[in-house]
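A single protein chain has been removed from this complex, and every other one stays in its place.
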Amino acid sequence: MSFIYYIDLLGTMVFAISGAMAANRNGIDVFGATFMGFVTAIGGGSLRDVFLNIRPVWVEDGNYLIAIFIGVILSIILNKQLDNFARTLFLFDAIGIGFFTVVGVEKSIAYESSAISAVMLGMFSACMGGVIRDVLMNVTPLILRKEIYASACLAGAIIYVLLSLTPLSDGIVAFISASVVFTIRFVSVKYNLSLPSVPMMENKS
Amino acid sequence: MSFIYYIDLLGTMVFAISGAMAANRNGIDVFGATFMGFVTAIGGGSLRDVFLNIRPVWVEDGNYLIAIFIGVILSIILNKQLDNFARTLFLFDAIGIGFFTVVGVEKSIAYESSAISAVMLGMFSACMGGVIRDVLMNVTPLILRKEIYASACLAGAIIYVLLSLTPLSDGIVAFISASVVFTIRFVSVKYNLSLPSVPMMENKS
Partner (left out) sequence: MSFIYYIDLLGTMVFAISGAMAANRNGIDVFGATFMGFVTAIGGGSLRDVFLNIRPVWVEDGNYLIAIFIGVILSIILNKQLDNFARTLFLFDAIGIGFFTVVGVEKSIAYESSAISAVMLGMFSACMGGVIRDVLMNVTPLILRKEIYASACLAGAIIYVLLSLTPLSDGIVAFISASVVFTIRFVSVKYNLSLPSVPMMENKS
């Protein structure tokens, strides 16, 4: 459990960096950047916990907020090395959504949601922070653009639920599922893959 | 109760179709369309339940998510017949907001909110899914444009609360209130009616 806890803190920090960097790029002041880091980092997990009718972890455990502040400070310091850092950040983010998906499914099942809802809530945990970040920055959310992001989380969440019906140990199930999310995300960006959209009628435009 | 349950599932499916169609029209991929269908369908009811401090129904009852998936698949299949379908969808949507308003007011009163809050929450149930859909698609919410939509729900919600003080049976009260919502919505679109906005001072621009 202690291991998951530190992974969760690390993931929170990575998402805070991503939110603060989005703000920095748009010339938003340091406070706004902190706010964006906070919202991006806690958005997904908070929404999951609100739907499970429990308190988000950060309300009682101040360590999450400290992790966010460290992330925001890192985003300012590392801003100078942005080009190399962006690639590192992408890797961290891909690892982060893998773990967040797994933690989200696990927690939802622990609080007795149905299996199909646990899949949705696992995906929500990983993706909704970014959606809120994009809505606040007034851009179309990444999740609605032609990138494989939330669908990677969805695939990992489904695999987690299916594997948890097998005799495999929890740790192995978690590791496989998180790896699936990471691999799909990594491969889709590397080879520029995307899902098809629904073709419209010819006489539309 | 069983009847209300199936109406609720049907309404959920209709809203999922509406969200997914909005995504399809904007060339968003099939996953994004599923996400939009989901958010549109569960947004209003989930917000109501979160404010009532109870769990949204779909967290425990997977049937709602299945209804949403069916709606998303229908939106893809029916995409080809979009022109005729849009009219049918409008009718379904008008029926849907009627029932959602009634279910929202009923549930809020059952969970001991004040009468005036039950009216707001009934309107929220019916309208907030669409608001979230529009915010995510980065357009001004329908509710803020010159159409009579949420005000139809508001009228129906007020009538429900008033009629529930009379000796009329619950079923009749529900039917009358839902009909009021449907009729106002239908007539306002057919005759292109709208509410006035507040006139600004002459020296504004």
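Note that the chains are named A and B in the order they appear, and that numbering of residues resets to 1 at the start of each chain.
Just so we're on the same page, a contact is a pair of C-beta atoms (placed from the backbone, for glycine too) under 8 Å apart; a residue touches a chain by one contact, two chains touch by 3 or more.
Keep in mind that this is a model prediction, so the values were computed, not measured.
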Residue of B:125, B:151 or B:177 in touch with the missing chain, whole complex considered: B:151
Of A:33, A:89 or A:102, the one touching the omitted chain in the full complex: A:33
Touching residues on chain B - with respect to the absent chain: 50-53, 108, 112-117, 120-121, 131, 135, 138-141, 143-146, 148, 150-151, 154, 194-201
Sites on chain A contacted by the missing partner chain, in the whole complex: 23-33, 35-36, 38, 46, 50, 53-56, 58-62, 65-66, 75-76, 79-80, 82, 135-138
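Following the convention adopted for this analysis, only the chains that are shown with their structure count from here on.
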Distance between the centres, which are taken as Cα means, of chain B and chain A, whole angstrom: 29
